[in-house]
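One structure is given here, and the rest of the page talks about it.
The complex appears here minus one protein chain, its other protein chains still in place.
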Amino acid sequence: MKKIINEPGNVVPEMVDGLVRAYPQYLRQIPETMAVIRSNEDSMAGKVGIVSGGGSGHEPSHAGFVGPGMLSGAVCGQVFTSPTPDQIYEAIKAADHGKGVFLVFKNYSGDAMNFDMAKDLADVDDIEVKSIVVDDDIAVEDSLYTQGKRGVAGTVFMHKILGAAADQGASLDELEELAQAVLPNIKTIGIALHAATVPEVGKPGFELADDEIEYGVGIHSEPGYKREKIKASKDMAEELVGQLDKSLGLDSSKKYAVMVNGMGATPLMEQYIFSHDLLDLLNAKEISPAFMKVGNYMTSIDMAGLSLTIFELKEDKWLDYLNYKVDTIGW
Amino acid sequence: MKKIINEPGNVVPEMVDGLVRAYPQYLRQIPETMAVIRSNEDSMAGKVGIVSGGGSGHEPSHAGFVGPGMLSGAVCGQVFTSPTPDQIYEAIKAADHGKGVFLVFKNYSGDAMNFDMAKDLADVDDIEVKSIVVDDDIAVEDSLYTQGKRGVAGTVFMHKILGAAADQGASLDELEELAQAVLPNIKTIGIALHAATVPEVGKPGFELADDEIEYGVGIHSEPGYKREKIKASKDMAEELVGQLDKSLGLDSSKKYAVMVNGMGATPLMEQYIFSHDLLDLLNAKEISPAFMKVGNYMTSIDMAGLSLTIFELKEDKWLDYLNYKVDTIGW
Amino acid sequence: MALTVDNLTEWINAFAQKVTDKKDYLSELDTPIGDGDHGNNMARGVKAVQESLDAKAPADLTAAFKQIAMALISKVGGASGPLYGTAFLEMAKKSKDSTEIADLFAAADAGIKKRGGAQAGDKTMVDVWEPLAAKLASGSLTQAEIDEAVNSTEEMIAKKGRASYLGERSSGHLDPGAMSSGYLFTALIETEGIL
Partner (left out) sequence: MALTVDNLTEWINAFAQKVTDKKDYLSELDTPIGDGDHGNNMARGVKAVQESLDAKAPADLTAAFKQIAMALISKVGGASGPLYGTAFLEMAKKSKDSTEIADLFAAADAGIKKRGGAQAGDKTMVDVWEPLAAKLASGSLTQAEIDEAVNSTEEMIAKKGRASYLGERSSGHLDPGAMSSGYLFTALIETEGIL
């Protein structure tokens, strides 16, 4: 393991400290926690707070999306480990400005349990809390009897949509309705060329040969649905678009937002080339995205690879939310 | 070599195409070239144009900094290879709105010669052109008899300063004066954990053992000034700050802007940890940066490592320029 | 034979020791079917528990269980933090009317199931807690029974937790949470004077 770190056990507190001190205009650290809140208090007045979080290792998620027009606060867990209820609770308290707090988290048992416990703590204070569990990854089959699908990069679209609506004065109930309406329309699938190395573990989550890639990988080095020899970018794009097409039924009469998301070690050069191939494929279906972003938004430490998110914009308002003014480190 | 690409020889055209089609609201490709220009024509009216460029492989530089408040256009050369004069000339023509064009390039023989030839071509059209050659890398000794120092990540600060000034109506002469005044105050030094792989070459520019790092590396896998066993982040920070201190004479009575720049494969997690160590060191000198950015701004394809830029803000106006409103993909 | 603050502390220290010794092994178990952090999570947790007990000697069993629960809940995170935390929180509640090991473990088992929604056969720590809580109710518990419960998770297909994302490919691997729970039960039977 070759990393610019000090003690592997200290990466989270040092990282949060570095981030907050580098960007005091955006973030304030809640004392004694690994939770951050918007520095701009005025921007939260009279509005529902939006709090997200999860394990660390996904930078700029989630703290990088804290700012006017997006999140009110974010809670940073240990690497790939859900944050604890007491910390989430502190973020809820700081984000509450009398209108309640909306929680966004991804569909992992740990996140679900810790955020639920935090909600219980907030209940005692009579802070109204609602939440959405993002599960956009189509690589894993959904089923009533299991945990369901994983939450991955599509979560960033959810942050943006809810953050814009909250900034425009949406109530807690309206945000819940919006989140539920948006959720089934966001779908993501990823590929890995190299797995992530958790600092405290010291070696990659799984091994890939020099000419192999893994399709359907998660953002914590969870293995995907198949492993194959590496192909040209356009063939990878075809596989991913094919999977998303099955799930979304891509159609030229519909509007879409697209995110190409780098996993941490994959340079923009490759992400732009993939985007070129992707846009060619969509073009062949007479689809031209109404909104697109390419970059590192929901990373997996130093994983090499990327994910593709397609979000069907069922309502014009959703596109306005995506384009709504925002001021954060990472968007 | 494991990359998300198609033909290694096609990376530049495919990348530029992907970038421009993903972000049509920011960029327009000049037909038949690898040069891009701001989509927002109105934002350029009556102002001096700012054109930058260089070899590709430094994404989001330089095209990612094209937009209101920053660059007017950017020219993308082959990977790590200066663009050709005809392409630079097309960007100059597109950026000229009657007030002339200011060129920003880095101190490499190739860039200097190609940009100079483009200037000659523009002369014929009576387009007034001035330029600044950025040479912020202190890893290489300056000398009258050689090429001098290399231009690296500090170039992004130069873009921001000039872009803000141009947007506020600075004339070509004023921009030249500003650029000359700013230049000696921007200093950068970098480290690499792993060298970059040029797609057409297929292997890293140099080999580092699993426990080695290279100090003073350039952004084209140029070797640096020493190679050592990897150390803790805080020791690396100490080495880099020490070098910059020698060059700038860091002093608590002065104001500084700081950039921690990821080289492409180094995740934000490590950049934030390094920032934590850096800020501790500066703190010990009673310096707290007046402006700071952490992220991938001037990358070196998939190099692992980072660079540290410190920019002494001799004038308050320079800080205003850094904070001036801007709308680009990469800033 | 009865639970006291002293032998509870001894039991928890023995558990902490086992988790610390097996930290890498637990994370390794969590690698093929999880995210490779279970050992780190649990080691962080038991360290916090020990620090809490060292910093403030609990006045009674209820206080001791609560301190353990709060340390786990506020330091572990992930899935195991709320689950282990809930287990000890339920023991704290139950200890107000009973200090019978059988009653305490029945309450803990119910708490884990409620918190995580898993049932026996889902390849989670429930596959250790449910059968072993039943053994304790019937009056005895042996290492062989602990091993059997832990090993039973190997062939199961996960239905809860991260391993469930793997579907059938989760089979053939021991569940890390089942293994760490096994250590808790082993520490229990090894601590003299409790059973």
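Chains here go by letter, A, B and C, matching the order in which they are written, and residues are numbered from 1 within each.
The rule is simple: a contact is a pair of C-beta atoms (placed from the backbone, for glycine too) under 8 Å apart; a residue touches a chain by one contact, two chains touch by 3 or more.
Because the structure is a prediction, the values reported are computed rather than measured.
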{"item": "Visible contact partners (per top-of-document touch definition) of the missing chain", "value": "B"}
{"item": "Among B:Ile50, B:Val79, B:Leu103 or B:Leu279, residue touching the chain not depicted", "value": "B:Val79"}
{"item": "Omitted-chain contact residue, chosen from B:Glu222, B:Glu239, B:Glu270 or B:Asp302", "value": "B:Glu222"}
{"item": "Absent-chain contact - pick from B:Tyr23, B:Phe65, B:Tyr108 or B:Tyr297", "value": "B:Tyr108"}
{"item": "Where the unshown chain meets chain B, residue by residue", "value": "55, 77-87, 108-110, 113-114, 116-117, 140-141, 145-147, 150, 198, 200-201, 205-206, 218, 220-223"}
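Throughout what follows, only the chains that are shown with their structure count from here on.
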{"item": "Averaged-CA centre spacing for the pair chain C and chain A, given as whole angstrom", "value": "31"}
{"item": "Distance from chain B to chain A - Cα centre to Cα centre, in angstrom", "value": "29"}
{"item": "Overlap residues in chain A, where contacts from two or more other chains coincide", "value": "none"}
